[in-house]
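Handing you a structure now.
Shown here: the complex without one of its protein chains, the others still in place.
Now for chain A:
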């Protein structure tokens, strides 16, 4: 009886081992093709935005796809924008599930607060909802900190009104400028367009501490942080959604992800960039990712060059982040760049080329705003 039991156990063990072995072989044979290992040829033009700048064109051919996981260990210190935070959180979470030895911590000191730490070399990566400022770049240079700028996703801003509003469908950038510029005289809807109702316009917008505010004022008013002040301001977009949906005469702006959750409670406007001779464009993942929608802003991570050079686990994390950028963007309801961007950017980073990633995103359109 006992022997028989032993026999059953032994054959079970043998079976399991055999199954494992077969699985391993099959996995090894089919794995590479499933994981999409192939070659990617990318041509990047660096510095060729204006005319006078010298243009360097580089072509790289590298293998893309997930390589055999190496044992990685170490710390990565991230700080910065709370807008980019959900994206980096998603990336860090999945990366740490694969590489148990890597510890990533992410702060939410804000883009500016994070850059203060980044430019003195305190952090490895800074989440940024706007490009680095000149003053910040100068401090970095003084401290010998070099960086890599990696665009990771797009956060479009939507202009919304109350769902009962039936007089406006499309608004132009110059009308938005008239409404939002400092000391604006627009008090009534009819002050914007005479055919609109002779009733007060109630404004809801980003608070002055948010990156959204910096971007909107720079893109619409033309000067960063220049805005009228007599409106309901909040750093929390949920407050703005609640305001716009409760006020029939409201007009407000906030992040696209918040509109996605409030589609039935608010009405989104098309935006026409009349200064660039554009059409009325409705915000969507597609129009935002190609920058045809005028209020699309790119989100970035800034990577400390020294950390990049010395920490293999950080290199692997950044590449992983970019390779799966589209997935993470969708997960947290941001807009991904077109697929080819992530492929090319990851290929470049793998090849050790760290410049010109931003140019990759704007090849199709120059609507991306100031940089």
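Convention: a contact is a pair of C-beta atoms (placed from the backbone, for glycine too) under 8 Å apart; a residue touches a chain by one contact, two chains touch by 3 or more; residues count from 1.
Everything that follows uses one rule, which is that contacts and distances are computed from a predicted model.
Hidden chain, UniProt protein name from the list "Peptide ABC transporter ATPase", "Phosphate transport system permease protein PstA", "Tungsten formylmethanofuran dehydrogenase, subunit B" or "4Fe-4S ferredoxin iron-sulfur binding domain-containing protein": "Phosphate transport system permease protein PstA".
Considering the full assembly, A:333 is the residue among A:170, A:186 or A:333 that touches the omitted chain. Across A:74, A:107 or A:278, the residue that sits in touch with the chain not pictured is A:107.
The omitted chain makes contact with just one of the residues A:119, A:176, A:206 or A:257: A:257. Residues of chain A in touch with the missing chain: 78-79, 82, 85-86, 88-90, 92-93, 96, 103-109, 113, 235-238, 255, 257-258, 260-261, 328, 331-333.
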